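Note that this is a trimmed complex: some chains were dropped, and none of the rest were shifted.
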Amino acid sequence: MHAVFVNGKFCKDPEQVTAKDFFFPGLNVPRDTSSAVGSNVTAVNVAQIPGLNTLGISFARIDFAPHGGLNPPHTHPRATEILVVVEGTLYVGFVTSNLANGDNRLITKVLNPGDVFVFPVGLIHFQLNVGKTNAVAFASLSSQNPGVITIAKAVFGADPPLILMF
Amino acid sequence: MHAVFVNGKFCKDPEQVTAKDFFFPGLNVPRDTSSAVGSNVTAVNVAQIPGLNTLGISFARIDFAPHGGLNPPHTHPRATEILVVVEGTLYVGFVTSNLANGDNRLITKVLNPGDVFVFPVGLIHFQLNVGKTNAVAFASLSSQNPGVITIAKAVFGADPPLILMF
Amino acid sequence: MHAVFVNGKFCKDPEQVTAKDFFFPGLNVPRDTSSAVGSNVTAVNVAQIPGLNTLGISFARIDFAPHGGLNPPHTHPRATEILVVVEGTLYVGFVTSNLANGDNRLITKVLNPGDVFVFPVGLIHFQLNVGKTNAVAFASLSSQNPGVITIAKAVFGADPPLILMF
Amino acid sequence: MHAVFVNGKFCKDPEQVTAKDFFFPGLNVPRDTSSAVGSNVTAVNVAQIPGLNTLGISFARIDFAPHGGLNPPHTHPRATEILVVVEGTLYVGFVTSNLANGDNRLITKVLNPGDVFVFPVGLIHFQLNVGKTNAVAFASLSSQNPGVITIAKAVFGADPPLILMF
C-alpha cells in the first residue's frame, strides 16, 4: 500500500482529512472568570485539534476578571509562550532562572491592547488584570502539548502535599 | 567568567535583559488594507523581538479589506501557522501536498470570530475576507523566522522572471 | 522482553532486519519522459525503504526529455534537496522567500554532468533540460518523507480549484 | 581553508583540542552543606567543560547534610534529570503537570545507594536527605546548559518580589 502523509507523520491519509481536523471554534466567547483566581484559560492543543500532531504549536484564550483577575505563576515544561492582549490592561512578568549569584530577576511589563510579550520555555510567569474591566489575551505555545504547572497548586496542593519541602 | 543564559543560548546575560527584549506593541492598530490584494500582514518575529532567539515561535496580525481582501496563496518554508479570527468572516484553505495519484486536495473552511485554523508547515494556504466589513486575524508560527513565499509573486514576479517555467 | 533497536526507534528488532529493509533497486533504468512536462521523478523514501524510518534522508532519480523536459516549479515542505547531474545539461533555479522589500530573487545556474546544486527547504525550485539529449539527475532530500507540491497543479489544479485566489 | 570539526559545530579544530577541553576534576570532594537548606549542587556544564558545546548533556554532584539536607523544589527549564544515589538515603519526588481535573500528583520514592530516578523535563522536583548521615548523589541533565529555577526563591525572593502574585 502506498504511504501518504499530511504533515510528515503517518496519521490520516490526505485523501481522508477534512477541514474539521484542523479547526476549533469559539475563542471569541468570553469565559467565566468567577474562579478563585479570577482567570480562565481555554487551551487549544492537539487534544482539541488532532491535525496539530507533530506540528509544534498550540493556542489559548485567557480571560481575566476586572480588578485583579490573575493567571497565577506557572510554567509550561515544554513550550515558549507568545501573548497578545486583546482587551484590558495586564501586568505580566517572568522570573529568570537562577543567576550566577543565585538570585532571580523579575522581568515585568504593563501591557495594553495590541501589546505582544514573550515568556521563554520553562520560566515561571504570570498575567494580572490591573484594569477595571475584563481583560482578554490570546497566547500561542511552541508545542502541540505544552503542559502547564500552576506553581502554588503544584507546591501547596499536590496530592500528597509537597509543602514540607519549602 | 561565569556563563549565564536567558533561554538556552548565549545572548544577553540575564543580568542585562529587560522587558523590552521580549516586547512588541501596537497589534491593536488597524492596518492599511488599500494594497492591490486588500490585505496587510504585520509580522512579529525575531527581527522585531530579539528575545525570541532560539525560542521557536513568532506572531502576526493580518488585516483584510471588506469584500474580498485577500492574503494570497503563500507558504512558510519553515513553520506551521495557527490562526484565530478576531473580526469579520474569512474563507481560508490549504492545498495538500501531491497525493499518491498526483492530485492535490483543497481543504477549506469559512471562519467566524473566535474560530481557530491550522496551516501545516510548507503547505500553500490563503485567507480571503468574504464579509462586508474589515476582517482581522492573529496568527502564530512555529519558528522565530518562518519566512514567507507569496506564490504568484514568486512565480510570476521573481527577478529575473520564472514564468516560462510553467 | 528486552527492547532492542536498529536505529533508535522501535521497529524491527536487529535480530529480524534483513538487507532488504535497507534496499531499493533500479535507479539506473531510464524512465518514460513522455508526460506533459517531459520529466519523471522516481522517489525512494520511507514508503519504498522501511529502514529509512527516523533516519532523516531519502533519494530520487529525475529523468528529463530532450529540448525542454521540465521538473516544474515545486517545493518540498519538509526537506532541503541536494542534486547532482548524471547526464545532460540542466538549467536549475530556486526563488528566495520574500525579501524585506517584498521582492523575490531567482537564483539560477546551468548544470552539466557532475555539477551539484542545493535547493533550501521549502523554497520553490525547478530543473529544465536545456540540452538536445535526455538528462538525468540524482537528488537526495533531508527527510524520510519530504513531500512535494507542484505549484501550478496545486494552484490551478487543486480539487476544488484554488485559481480564484490569484 | 578546510573546515574541520570535533563535534559537528565549528569550535576548536580537532588539531587544536586537548583532553582539557573535555575534562573537569574534583567531584569526589564533599561539599559544604551548611547552607540554609543543607544542600550544595556542583554543576558541570558547558561553562565548566567547553567541549560540551552542542552535545546535549551535563552533570552535577549534589551533597546533602544529615537529618534533612534538602535540594528544595526546583525545575530545569531545558532538561530532564537522571540521578543516582552514591551515599545516604534520599526521599525524592516530582509533581506532575496539571492533570485534566486541574490536580497535581506528587510521585515520590525513598532512594538508597545505587538507586536511579528520573525527573522529566520542566517538572518541579526535590531531593531530601532522610538519613542520619551525609548523602551524595550524581545527576546528569539532557542539556549542555539546563538552567535551574529554585521555586521558593524565584517566587518569594525574586527582585523585585513576585509574592503578591500568589
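Each chain carries a letter (A, B, C and D) given by its place in the written order, and its residues are counted from 1.
We adopt the following convention: a residue touches a chain if its C-beta (ideal position, glycine included) is under 8 Å from a C-beta of that chain, and two chains touch if they have at least 3 such contacts.
Computed from a predicted model, the values in this text were never measured in an experiment.
Enquirer: If you can see 4 copies, how many does the complete assembly in this structure contain?
Expert: Full complex, one repeated sequence, 6 copies overall.
In this section, only the chains that are shown with their structure count from here on.
Enquirer: Compared with chain D, which chain's mean CA position is the farthest off?
Expert: Between chain D and every other chain, the largest centroid distance is to C.
Enquirer: Report the inter-centroid distance (CA atoms only) between chain B and chain D in whole Å.
Expert: About 38 Å separates the centre of chain B from that of chain D.
Enquirer: Between chain A and chain D, tell me the centre distance in angstrom, where each centre is the average of that chain's C-alpha atoms.
Expert: About 26 Å separates the centre of chain A from that of chain D.
Enquirer: Name the residues of chain A that each touch 2 or more other chains.
Expert: 2, 5, 8, 93, 97, 105, 108, 120-121
Enquirer: Chain A touches which residues of chain B in the complex?
Expert: Residues in contact with chain A: 2, 4-8, 14-15, 17-19, 22-29, 44, 49, 51-52, 55-59, 80-82, 84-86, 93-94, 96-97, 99-100, 105, 107-109, 112-121, 138, 140-142.
Enquirer: Where on chain A does chain D make contact in their complex?
Expert: 70, 72-73, 75-78, 93, 95, 97-98, 102-106, 108, 120-124, 126, 128, 147-155, 157-162, 165-166
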